[in-house]
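Each remark here refers to the structure printed beneath this line.
With one protein chain held back, the other chains of the complex are shown just where they sit.
== chain A ==
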Amino acid sequence: MMISGAEIVIRCLQEEKVEYVFGYPGGSVLHIYDALFKQDQVKHILVRHEQAAVHAADAFSRSSQRVGVALVTSGPGVTNTVTGIATAYMDSIPMVVICGQVPTQYIGQDAFQECDTVGITRPCVKHNFLVKDVKDLALTIKKAFHIAATGRPGPVVVDVPKDITAQMCEFDYPKTVQMRSYNPVVKGHLGQIKKAVQILQEAKRPIIYTGGGVILSDAAEKLTQLARKLNFPVTNTLMGLGGYPATDRQFVGMLGMHGTFEANNAMHYADVILAIGARFDDRVIGNPDHFGSEKRRVIHIDIDPSSISKRVKVDVPIVGNVTDVLDEILKLLDGGFKTDPEVADWWKQIDEWRGRDSLRYKQGEHIMPQYVVEKLYEVTGGDAFITSDVGQHQMFAAQYYKFDKPRRWINSGGLGTMGVGLPYGMGVLLANPGAQVACVTGEGSIQMCIQEMSTCKQYELPVKIINLNNGMLGMVRQWQEMFYSKRYSQSYVTSLPDFVKLAEAYGHVGMRIEKPEDVEPALRKAFTEHKNDLVFMDFIIDPGANVFPMVAAGKGLTEMILAEDL
């Protein structure tokens, strides 16, 4: 039977078992929206700005194991998605974005709402396609889902001209797809894995350093087994939080620019680093020369060969899917493995570092942001999905909410995109209905996508917005205070709206919390009495609160500024 290109798009989504499409209609996608209207298997979430559609689809992916899907129109519809696509790309999030395009014969004519989608998105996608023939449409969408979800995952854009969606064609959805140019490695090289195990056995000051790859590969359980067996300390990157239970004794905290004293020291002085699904980025290792000053051996497991030896020279590269490689390592360890007795001394050293209690802070007259996150952790039983925006609040959430499970910490690590928090909350709730979802944000970030409160009303998405309001762009202010002689250039946010009234105007519940003693009761109320409501909680916090420890730009990992130093 012949069906239209638009119907093919929808049938493909059905075949891929897509539950939700996040999108916004417009001229070039009208045929697709019409096809969407005629069925009810694929549900559509109408956002208020295309950027939010991509962020929500991204979070849908992050918080589940499914590929998020967004649907937007040509021109401005596409350009509005670019930030969201780049965000997903930097964090390797599988996502398919279907974009309308002007009819084929108008391409290149500067037509109304035309833009070079493939050209604009090329540097921030894993791959993109322009469909030029309706006969290629189904196969292209199949390829898009395949490419997005396999290997090192990432966003894929499919650009579909309007005339293609009107043309008729037989529909035949391929079950599998073969591409001679795309065959990602899965299994690690056994010889390399054996070498790695040998080095692990010789390690005296080891550390397991893991990133987002553990989460993406669903390898958290395997990682825990491995760490327990080895009795090595574990540190996570910002993207890796939840990959290892934060409440476990072997966990030394997040590392990097705002990592714990023990994590950064352990990383720096380790004689063997087992890096898993992490990429030694600049926020993690600080000054590369300083980091390189210690002699050590590095084992690096990553599915992307280009992540290996990019910034830090690696002794044993293992290219493969983290879960599969960890599986092989565990099998080898079963054959008899002894952790070096000197590791016990290493633990003593680590516990000494831990004794510095580098995350200590004082709760005084004003509400401290750390305190809010700690109370949030208590009230939610440590079991909520926490989305965040970007800035001080993001670091506080990462430092003080102890993630024991993977896919619970949803933030923009690589690109550092302000404004993701609220749409991330929407995506998480749709992928995990009924879950507790809190968006830890600040008055700067939240205003970048605040219009999505309207979407939350339409679809009854009870995100709890934890607005850590210090009236300043906190992280910018912190840098200006420390490195620009307190010249606070443009870091004040004046004329803030009344967030309580604003929430109410959108039909939600608003709260303003100004006293430390009100923090916990307000949170309890939000998560019990207002379980099913979106609650905007405007916490007026200490405007001087800073994030510590801090490795300043250009400094080494061990050259941290601690709160106690000030």
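A few points about this structure:
The rule is short, and it goes like this: a residue touches a chain if its C-beta (ideal position, glycine included) is under 8 Å from a C-beta of that chain, and two chains touch if they have at least 3 such contacts; residues count from 1.
Operating definition for what follows: contacts and distances are computed from a predicted model.
Of the candidates "Ubiquinol-cytochrome c reductase iron-sulfur subunit", "Particulate methane monooxygenase beta subunit", "ABC transporter permease" or "Acetolactate synthase small subunit", the chain left out of this view carries the UniProt protein name "Acetolactate synthase small subunit". Between the chain not shown and the residues A:K38, A:R180, A:K295 or A:K348, the one that touches is A:R180. Of the candidate positions A:P123, A:G336, A:G381 or A:P433, contact with the unshown chain belongs to A:P123. Between the chain not shown and the residues A:S309, A:N432 or A:T558, the one that touches is A:S309. Counting over the whole complex, chain A has residues 118-119, 122-123, 126-127, 130, 147, 152, 179-182, 304-306, 309-310 touching the chain that is not drawn.
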